[in-house]
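Encoded as structure tokens, the structure appears first; notes follow it.
Every protein chain except one is present and positioned as in the full complex.
Showing subunit A:
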Amino acid sequence: MANYLSITDILVTNEKVPCKFLHDLPKMGFMDPSATEDDLKAGTNVEIPIWLAESLHARRPPLVSVELPKIYKETYREILNADACTVDMHKLGQYFYELGCYIAKYDIKGEVATTLIDTFKQRFRMILSASVSTDSITALQPLSTSERDRTAGAVVTEKALSGWLKRGDCPLTTATMVANHRKRKRAEMEML
């Protein structure tokens, strides 16, 4: 498994996807919030985290069939294809791209994959142009987590480059973790 120790990947795989159970599951009734019985019957539709869905789908024979979450379905894909830059990614899905990579496997027509790439291309251009000019980052539509990280990275790099071009001297600074530790301690003191 890739990224076995990655915190981000663990959070991504915690997102829920709709699944249909193909076999009876004795004693597992609690997985379906609307069920009253102890056993989970074959054919029930339940939303389960994708880590569970993936591993149950990989069994022989598969225990579940994975369906597309609604943000990757036709309707939303049309919105994204029309203009991806106006979408509120924060609301749509914090891990839109990452989860999409998992989901794309279950889309036989391969349309999810194309949408992901197109969306990324459109939005990447927007983010790139916003991060080299100084002002407009806050004016962007809310971004997904990975986009936010990328923007922050772009800003830091841009600053470092312009500093280097000006031949500025680099003053010695406090190490980041020391500074963060201090800041937090101060915040805790203020709360008391």
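Going forward, a contact is a pair of C-beta atoms (placed from the backbone, for glycine too) under 8 Å apart; a residue touches a chain by one contact, two chains touch by 3 or more; residues count from 1.
Please note the rule applied: contacts and distances are computed from a predicted model.
**Student:** Please identify the absent chain by the protein name in its UniProt record; candidates are "DNA replication complex GINS protein PSF1", "WD repeat-containing protein 41", "S-adenosyl-L-methionine-dependent methyltransferase" or "Large ribosomal subunit protein uL5m".
**Tutor:** Looking only at the record, the undisplayed chain corresponds to "DNA replication complex GINS protein PSF1".
**Student:** Based on the whole complex, identify which of A:N45, A:S129, A:T157 or A:N180 touches the chain you can't see.
**Tutor:** For the chain that is not drawn, the touching residue is A:N180.
**Student:** So that we can see where the missing chain sits, which residues of subunit A does it touch?
**Tutor:** 4-8, 10-11, 14, 23-28, 30-31, 49, 51-52, 55-56, 59, 63, 169-182, 184-185
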